[in-house]
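Excluded from the complex is one protein chain; the other protein chains are retained at their positions.
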Amino acid sequence: MPNTNSSFSNAMRIKFPIFVIILEVAIIILFGIFVKYDTGNSHPPLSGAFWLYPLFQDVHVMIFVGFGFLMTFLKKYGFSSIGINLLIATLGLQWATLLQGFWHMHSNEIHVGIQSMINADFSTAAVLISFGAVLGRTSPVQMLIVTILEITIFACNEHLVVSILKATDTGASMTIHTFGAYFGLAVAWATYRPGLKNGHENEGSVYHSDIFAMIGTLFLWVFWPSFNSAIAAPGEDQYRAIINTYFALAAGTLTAFATSILVEGRGKLDMVHIQNATLAGGVAVGSCADLNILPFGAMLIGSIAGIISVVGFKYLTPLFASNLKIQDTCGVHNLHGLPGILGGIASIIAAALQINSNLSAAMQAAALACSIGIALVGGVCTGLILRLPFLGELPDQNCYDDSVYWEVPFEDASQESSVGRP
Amino acid sequence: MPNTNSSFSNAMRIKFPIFVIILEVAIIILFGIFVKYDTGNSHPPLSGAFWLYPLFQDVHVMIFVGFGFLMTFLKKYGFSSIGINLLIATLGLQWATLLQGFWHMHSNEIHVGIQSMINADFSTAAVLISFGAVLGRTSPVQMLIVTILEITIFACNEHLVVSILKATDTGASMTIHTFGAYFGLAVAWATYRPGLKNGHENEGSVYHSDIFAMIGTLFLWVFWPSFNSAIAAPGEDQYRAIINTYFALAAGTLTAFATSILVEGRGKLDMVHIQNATLAGGVAVGSCADLNILPFGAMLIGSIAGIISVVGFKYLTPLFASNLKIQDTCGVHNLHGLPGILGGIASIIAAALQINSNLSAAMQAAALACSIGIALVGGVCTGLILRLPFLGELPDQNCYDDSVYWEVPFEDASQESSVGRP
Partner (left out) sequence: MPNTNSSFSNAMRIKFPIFVIILEVAIIILFGIFVKYDTGNSHPPLSGAFWLYPLFQDVHVMIFVGFGFLMTFLKKYGFSSIGINLLIATLGLQWATLLQGFWHMHSNEIHVGIQSMINADFSTAAVLISFGAVLGRTSPVQMLIVTILEITIFACNEHLVVSILKATDTGASMTIHTFGAYFGLAVAWATYRPGLKNGHENEGSVYHSDIFAMIGTLFLWVFWPSFNSAIAAPGEDQYRAIINTYFALAAGTLTAFATSILVEGRGKLDMVHIQNATLAGGVAVGSCADLNILPFGAMLIGSIAGIISVVGFKYLTPLFASNLKIQDTCGVHNLHGLPGILGGIASIIAAALQINSNLSAAMQAAALACSIGIALVGGVCTGLILRLPFLGELPDQNCYDDSVYWEVPFEDASQESSVGRP
């Protein structure tokens, strides 16, 4: 058993279950007061929502299987990656149902249905992205707090971007990806661990953990067209969102492969790039997904995303860790941050080119700036709260190690003959 | 090659293939005589059935990927878990199509379509649950017999509950989960192995086998709303079944996490609980899934299910093994048995509260009692048949070991540095 300090062990043993139970009781009470089924008087009508159900299921797989397995690449942190992912998402979707519902109450009632379920799942994606930045360095107790705070701030930012600025962001490049990434980076900055400046022996993969991670990559890849189209307006908009995402991902995957070879210099591919940068096209095309940008426009956006994502992994992540005191375990800046900004810029250009006459380049730019700004401020505040002593701090040497939180069947076998991830 | 007795080896080498081929030939002949496409005169009409196809596919993934991978947690029994799961399900769905069809013949014809495919898949779920109880201790030959007998008894019990008692059980808490669990426990009791009283060295997991099992857990978790709504009445009922299951699962997952920490006492989570008890909410909300119990009602049921499931794993399973002579490899009593009973009780309460005026509390109670009673009697009889000498008995020391049934690429590597599962 790892030798953790008693304050930390105490937090996990007592505070974690008490906190979870209080939260669940409070949520059930709030649901009892406010939440009703969205049937009968629903907009869109019931039959319309049924059409959304397969798209909801695709998004659901992305949240629980996709994000969960994408983070299993660490050799000794697979249980936590999948388990805490599940914990965050299940808490997050309940909390988001309430928070998003408060913005759209009908006579003091929150109406839930397939659309609200899609939106709730979307909210949790932002938290899961942030989780990727601090993966292995935050405890489940801390992640519960991040979930509650980030979902709350996310709901406000989303309301600002969609209802006040009236910006377009169908695939949520800005409100989910950029927001989640910079929120996570800000938390990472505020909870910087100088003791891990030179890396950690567990911060690497083994052969089979990299293959587990590809389960996550592939399910995200395959279902991304559903993610980018699920909240698009039914009809041609939704149709275009599917098609654009399909081609943006394909183009971005090819450029990610090519760039991975180019930056390595030894003629080899890096699994980190293939696991992550192949998805960057889907992130970047998000904001414009339902616009009439034509397939070649989507492919252009995707191609650029694949390139900048790999370049980010190779050059920016090490720089962030050494110069900016931002440790980014999964490299979410490269998968969600940079491609998300690219998506926002693409939407500004699309608005400026009058591809859709309802759009304003200024409002798109404001949406991008808001998402980044609110994420950074919110993330720093959240990070400072995480450092409150009563939460118990995980010792540096126990980072990236499942055996702190789990009964692990063995201690050493997955650790043999492995080398660190660059 | 393991040293198994010749009667056992003989059963596998000769009786298994002959039995399979005879069964398949018989099934094809029966299909030739009775089975037609459910087109033209179908109820619901063809267009309605098409809407069900995505739900069918979700259920299909649960049966083959979900159940299959959920059982791969054993360190040396992954081939058998997935392989025999596939064998049971493919035999079971053909047999169930015939058996369920016989109860609904139209002019001596069995009409198959997407609805009958969903029902056939459902039937196999009961057998797969039972398989979990005896996992590692029964041979493929024995499981063929269990499949044929259990599907037959299942079809009778289902007919009794649905058509005669007219009880509601949309998500099949009683007819599939409770039935499958107690049938399996009864088989386990009737085939008790005193030689394994103190456990078996192979009855544990390794790090990566626990991650494989999470593939099963997550696909079951994600698609459970489809399971509970697939046979609900189209429209509001189906819509409610989806929403209720979504929230019941989320709530039950949180309580399972909290309870897992509380019962362990050392501040650690147990992967067994996360793999299984997080699904208990889906089981428990099944019987009431389509009723107007409101989301908070679903969450209450789910929350309780998460708690009792973990408590069952911690305290009941060891007790069953030591005092009741019931070995339950996967702990199906905790995932399907107890939450299934909870689901049945919830439906009795819902009927008593007149949530739906067509329901009778007495009939719901009768449905629950029937499902348990018929499962126990059927399971004991089936277990006694499995002990017939000509089937060949697997020696105790070869339990939980793929190499008895499979050409395994190596003998020892997955066994290193692992500890038994509690």
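Each chain carries a letter (A and B) given by its place in the written order, and its residues are counted from 1.
Note that a residue touches a chain if its C-beta (ideal position, glycine included) is under 8 Å from a C-beta of that chain, and two chains touch if they have at least 3 such contacts.
None of these values were measured; they are calculated from a predicted model.
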Next on the checklist: Looking at the full complex, which residue from B:Ile82, B:Leu359 or B:Leu391 touches the chain that isn't shown here?
Outcome noted: B:Ile82
Checklist entry - Given the contact definition stated above, which residue among A:Gln115, A:Thr175, A:Ser205 or A:Ser309 touches the chain not shown here? => result A:Ser205
Item to check | Absent-chain interface as seen on chain B, which is shown | outcome: 1, 9-10, 12-14, 16-18, 20-21, 23-24, 27-29, 31-32, 35-37, 39-40, 46, 49-50, 53-54, 57, 60-61, 64-65, 68-69, 72, 78-79, 82-83, 86-87, 90-91, 93-94, 112-114, 117, 140, 208, 212, 215, 405-414
Next on the checklist: Take the complete complex as the reference. Which residues in chain A touch the chain that isn't displayed?
Outcome noted: 51, 54-55, 58, 75, 204-208, 210-211, 214-215, 218-219, 221-223, 225-226, 235-236, 239-240, 242-243, 246-247, 249-251, 253-255, 257-259, 261-262, 264-271, 274, 278, 292, 294-296, 299-300, 303, 416-419, 421
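Everything below uses one rule, namely that only the chains that are shown with their structure count from here on.
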Checklist entry - CA centre of chain A versus CA centre of chain B: separation in Å? => result 33
